[in-house]
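Every protein chain except one is present and positioned as in the full complex.
First chain written, first letter: the chains are A and B, and each begins at residue 1.
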Amino acid sequence: MGIRLRYIENILAYLIIIPLLLLFLFPFLWLIITSVKEGTDAIAIPPIWDFHPTFNNYISLFRSTEGRSADFSGMLVSSVIVSVVTTILGLITGTMGAYAIARYKFKGKDFISTWTLSTLMVPAAVSLIPIFLLVGSLNLMDTYIALIIPYVAFNLPLIIWMIRGFILDVPVAIEEAAMVDGCSTFQILWKVVIPLILPGMAATSILALIQSWNEFLFALVLTRDMAKTAPIGIAEFITMYGIQWGEMTAASIVITSPIIIFTIFVRKYLVRGLTFGAVKG
Amino acid sequence: MKKNLFTSITWLVIAVLTITLLSACTSRNEGSSNSSADSASSGTDGEGSGTKVLNLLYTTNEANVEAIKSVLPDYEQKTGIRVELTSAPYTNLQQKVFQELANKSAHYDLMVIDTPWMADLTDKLLPITEFLEDPEVAATIELEDFIPKVFYDTTVYNPSKPWLHASEMDKVDLQDIKSQGFEIYGLPIQSNVLTMPYRKDLFDKPENRQAFKEQYGRELEPPVTWDEFLEVAQFFTRPNEQLWGTTLMPGVGDWGADDLKTFVAAWGGDGLLINDKLEPTYDTPETIEALTYYNDLINKHQVVPPGTSTFSWTEAGTAFGSGLTAMTMNYFTQTLTSNVEGGIIDYAMVPGNIIDGRLVQGPHFGTWNLSINKFSGNHKEAFDFVAWVTSSEVQQKMLQKQLHPTRISVYEVAQADPALTERFNNFYKTLGDSLAIGVGRPRTSNAEEIWRAVATGLNNIVTGKGTIEENLASSKKQVITLLEQAGYKPGQQ
């Protein structure tokens, strides 16, 4: 009885998961297909299926600047700079904070640790108002720094709490031994703890990288031209004249592929970090 | 094992980053090398020491930035002054213009201004009336060549009461403007007006012409009145062939309110929607009639493609462009996708109604005004550039990059240019004729929200959320609240 039931159950599992998978992949497939169609075929109804795939959209994305405020490659550079610097700064400040929370006992520790986590709830739209005015009066509009500092702050709660989980996995005995050897706090952190939590830091950094790579609202308001990031570029393919479908979808594929590849490769570490150490890789 | 995975990821990350950086850097370098070559050449052309630079803030999409970019090198060659253009997309541009001016920043000497922002900016932009009175300027500027509607609507404002409209003359008349107590805040550079692109191939098709004649007893021509429009739209509505009569733009946004005021004007109502006493004027019988017609196009006669209630100008353009409708109404030249075989586009004016024996039309229009920052230190140089770039000669050059000109003479040139008429058929004629009778916007602060309140009312009507009367009443109430929030007392002068 058990075997037959299991058999039916397995069939059922496929019957549920495969349509679900197709449904989940459908928008992505549409993006890929549209990105290799000639611009004018992209939105034809009924949809055109027998087309000759072309990479013209990708080529023109990186070539001409006609009709666009900034070239897409320039926006990609901005995106890379902003998200990489954000990640590095976030990792440095976050690891330091996480180490303090994980290893030290001090007055107000409970409050500070709860508070760092609870800053997670502050919506970007809310903190945007004062930051918009501040950035304007400091004359920092359209600069990388105007994006990086808020992005670091937005990523800190998760960075601190993920890294805290990884630090707790490091046996205290090792650190105590180092302390006996006369290492200072920063030396212990740098020479003993960080090498041991590197994989965890990698996963954390991927999360921060993804978050800052994808951020839309701050980039929309605080950039104009020079510091404009790629997600804003995507939205700008929609103009009064219509939508440059081919280039828009090609650009979408270009900015999502690195994230997809990262996510697939680091998924185990990512889960480990996001479950705050409940699962070990 | 774990370590290997980690190392390989690290390498992957580095590899991907390097590739993106490299590919991106190459194109950036090309750009910068170009511009440095430009400035080098200007250095040799322009006499004297350092090159004078004017900073211009422009819009990315709505006013053909490529057109103005194409003439900047000419100006540098002619005067030695380099105009540095920064462009931003619409909402960004507005934020930037407002913030720069609120901070009294002198950075941008020149800014392109959209009509709805003007009410907030008259004390922050430089009136150029004095410059225009200079005999030398007056001799060459040819103000009377500007389309009067466009000129008065775009740039003639009362400095202390920016909500007032000056009474218009048949020709731009500087002395009259001054005597009314108004000033001139820049020169109009690009006008967008609602026109009616249609599928000439479908209108010319013999079977269609014959069938239409049998059915309606007249020739199949682009409609001139809204009654004719309905018939033509019904004639072309063939859902099983994936063809509908027309598009409309009742989605929530500027486009919806702009549609509404175009129809209200054609029914003899006040196309401005808000009068100079800052009272909403659109809950009148004319509006109700106009909106009944509009709503019936969508919900009763169903001559529009499904999904119309969400359309903006983008979707309307896409629907027409992919061959789904025989007519459309939009602000730009349209293009068809390749699967629309034999498709030809021509342009006509948006229809009107015969009222008292006269054809009444009032297509919505809005113009980008090239204005001078009051806080700039280069007023005279900035003015010279404004005068040059809006001159007939330069507008004619920008025509090749699809500028929508603001001068009568440029329209005459456009209509005589065989290359342009081959590409765009009657577009420029239609554009010029429509601008001559267009209706602009009310001049209020808080324009964005007021317009959205109007558009929301229209959207509710076509999606069946309440009757026309109910929605007009509630949107009027909301508009009054918004006007009060903006510090006005509706009804008072």
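Throughout what follows, a residue touches a chain if its C-beta (ideal position, glycine included) is under 8 Å from a C-beta of that chain, and two chains touch if they have at least 3 such contacts.
We adopt the following convention: contacts and distances are computed from a predicted model.
The chain that is not shown carries the UniProt protein name "Sugar ABC transporter permease", picked from "Iron-sulfur cluster assembly scaffold protein", "Response regulator receiver domain-containing protein", "Quinol oxidase subunit 4" or "Sugar ABC transporter permease".
Seen in the complete assembly, the chain not on display touches A, B.
Summary of contacts with the chain left out: across B:Gln210, B:Thr310, B:Ser338 or B:Gln400, the touching residue is B:Thr310. Touching the chain that is not shown, out of A:Ile131, A:Leu147, A:Ala203 or A:Ala227: A:Ile131 (per the contact rule at the top). Note on the undisplayed chain: of the listed residues A:Val36, A:Val84 or A:Ile101, the one touching it is A:Ile101. Checked against the full complex, the one of B:Asp201, B:Glu289 or B:Glu449 touching the unshown chain is B:Glu449. Those residues of subunit B that touch the chain absent from the view are 91, 94-95, 98-99, 101-102, 120-121, 242, 251-253, 305-310, 315, 318-319, 322, 324, 445-446, 448-449, 456, 459-460, 463, 465, 485, 487.
As for the chain not pictured, it touches subunit A at residues 10, 13-14, 16-18, 20-21, 23-28, 30-31, 43, 45-47, 92-94, 96-97, 99-107, 109, 112-133, 149-150, 152-154, 156-157, 160-161, 165, 168-169, 171-172, 185, 189, 210, 213-214, 216-217, 221, 230-231, 234-235, 238, 243, 248, 252, 255-256, 259-260, 262-264, 267, 270-272, 274-281.
Following the convention adopted for this analysis, only the chains that are shown with their structure count from here on.
If you average the Cα atoms of subunit A and of subunit B, the two centres end up 37 Å apart. Interface of subunit B with subunit A (complex): residues 2, 5-6, 9-10, 12-13, 16-17, 20-21, 23-28, 31, 60-62, 65-66, 86-89, 92, 95-96, 99, 103, 242, 313-314, 317-318, 321-322, 324, 331-332, 335-339. Within the complex formed with subunit B, the residues of subunit A that make contact are 38, 40-41, 43-46, 48, 62-63, 65-69, 71, 73-74, 76-77, 80, 84, 136-137, 141, 198-199, 202, 220-221, 224-225, 236, 238-243, 258, 261-262, 265-266, 281.
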